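Showing chain A:
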Amino acid sequence: MSTPKRIFIKGNEAISRGALAAGMKCFFGYPITPQNDIPEFLSQALPDAGGEFVQAESEVAAANMLMGAAACGIRAMTSSSSPGMSLKQEAISYMAGSEIPGVLVNVSRGGPGLGDIGPSQGDYFQAVKGGGHGDYHLLVLAPGTVQEAYDLTIKAFDLAFKYKNPVMVLADAIIGQMKEPVVPWVPENLDPNEGQDWGLQGAKGRDPRLIKSLFLDDGALAGQNLKLQAKYQSMRAEVDQELFLTDDAELIVVAFGSIGRIVKSTIRKLRAQGKKVGLVRPITLFPFPSEVLLKLAKEGKRFLTIEHNMGQMVEDVRLSIRTVADSAFHCQLPGNLPTPDDFEEPILKALEG
Partner candidate 1 sequence: MPSRVEFREDRCKGCLLCTEVCPTGIIQQSSRFNQKGYKVTEIAPDRMNECKGCAFCAMMCPDYAINVFTTKQAKGGKK
Partner candidate 2 sequence: MTQEIRVTNYPEVLTDRPSHYCPGCHHGTAHRLVAEAITDLGLVDKTILIGSIGCSVFIYNYLSLDAIESPHGRAPAVATGVKRARPDKIVFTYQGDGDLASIGMAEIMHCANRGENITTIFVNNTVYGMTGGQMAPTTLVGQKTTTCPGGRCRENEGMPIRMTEIIASLGGVAFAERVAVNNVKNIMKAKKAVAKAFEYQTKEIGFSFVEVLATCPTNWRMTPLQANKRVETEMIPYFPLGNYKDVLAKEEK
């Protein structure tokens, strides 16, 4: 069997190529560091593939264009970075409330405010707890490698349409800007009729379809909220995580995205020294792998959460294991690029207890 072709590309390009492979037809973007490779690549590649590319007047506009296109049952995407993602929150809330399957990519950077143009994981709360108003959830996928960025972008479209919900791919400037080999693949059996039984297309020969999130009648909004919550509960079927050397570990490090992969390097080094450390790397941040963590907690393991922010995912780790254990926390300060060495001492300290 021949070796599959590999290409050496940035994470941003991998996300763009994954979206094209998934059959994305429309992309709406706006320039912001560190994700400009995405709109730049797609401005050529998407029209070449017969799709529509629009550089919108703002991230607000781009998110609303996404809403319109996805409401037609078409695979569509927007990308941005932290401050731009803040601008998109109203549209995200509308998409969640109206059950529209848009895909959003956040190549996050340091914050708050203008922050910096380097990586951080400071948008966890915004992505997972809901930066927009009201009770809703995005399905959130966090790639830790460039290949994963490609794969999870494809998965994002599938999940968006499966659940009729907006889905976010949460990467960061490390994943976005680093180059790694990627084996590109194209999903088979894309459904040509996807979205056509509910999307907007002109009401010929049938009752008109109304896509809205306003429910003013008595009990209507309550009903909608119950429906959405039931949907989010059903999303638990999509929980995904990587378990690395957890079986005999005394200490479990919990880390996602780029930090997760860097922690893996640290763990390999410490394992060579005989330290019994393992990693749980959540791949879905929502739904969060609470059951996996609780199971490990019940086995008596201790926990250390490492994130590139001031402490966000650690709250979900603590919530998951609260009946049995607690998690220590090590903060990689936003603005400081992490290396494997940075995590050696905090892990050893947590291991000693």
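Operating definition for what follows: a contact is a pair of C-beta atoms (placed from the backbone, for glycine too) under 8 Å apart; a residue touches a chain by one contact, two chains touch by 3 or more; residues count from 1.
Selection rule: all candidates are chains of the complex that A comes from, given by their letters.
This one's a predicted model, so the numbers in the text were calculated from it and none came from an experiment.
Comparing candidates 1 or 2 against chain A, the one that touches it in this complex is 2. Across the complex, candidate 2 is touched by residues 25-26, 28, 52, 54, 56-58, 60-62, 64-72, 74, 76, 90-91, 94, 98, 200-205, 208-214 of chain A.
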